[in-house]
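Only one protein chain is missing from this complex, and each of the others stays in its spot.
== chain A ==
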Amino acid sequence: MKDNRPKNLELQTIKFPLPAITSILHRISGVIVFVGIAILLFLLAESLSSEQGFNNVQQWLTAPLVKFVVWGVLAGLLYHLIAGIKHLVMDTGTGESLQGGINAARLVVIVSAIAIIAAGVWIW
């Protein structure tokens, strides 16, 4: 294909406003969750294997490193969920103006910060 069309998405040169940052975080959190699902599946498998397995998982979850990793995956999941809900709302045509997009991005940051802190409190 003759590639002489103008390129108007020089991603590396664009300054990222807040909605763009929440958007890229949505992608990054998606990748984190995709990989982190392996950890959650492993914990689920062990916890359902037997009473002993369930106790093992409870025991592992007392270790600070395990707590931190599980919190990290949960944080990715919560952020991805909340930013995803924003997407679904915007699909209905709500908040599609410039200011609406900025407000929605702010709301995503605030709500996910609260949810992620709450998850941390729950784990520790």
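We adopt the following convention: a contact is a pair of C-beta atoms (placed from the backbone, for glycine too) under 8 Å apart; a residue touches a chain by one contact, two chains touch by 3 or more; residues count from 1.
FYI, contacts and distances are computed from a predicted model.
A single chain of the complex does not appear, and UniProt lists its protein name as "Succinate dehydrogenase hydrophobic membrane anchor subunit", one of "ATP-binding cassette domain-containing protein", "ABC transporter permease", "Succinate dehydrogenase hydrophobic membrane anchor subunit" or "Electron transport complex, RnfABCDGE type, G subunit".
Residue A:88 is the one among A:14, A:65 or A:88 that touches the chain missing from this view.
Within chain A, the residues in touch with the undisplayed chain are 7, 11, 27, 30-31, 34, 37-38, 41, 44-45, 47-48, 50-51, 54-55, 77, 81, 84-85, 87-88, 91, 122.
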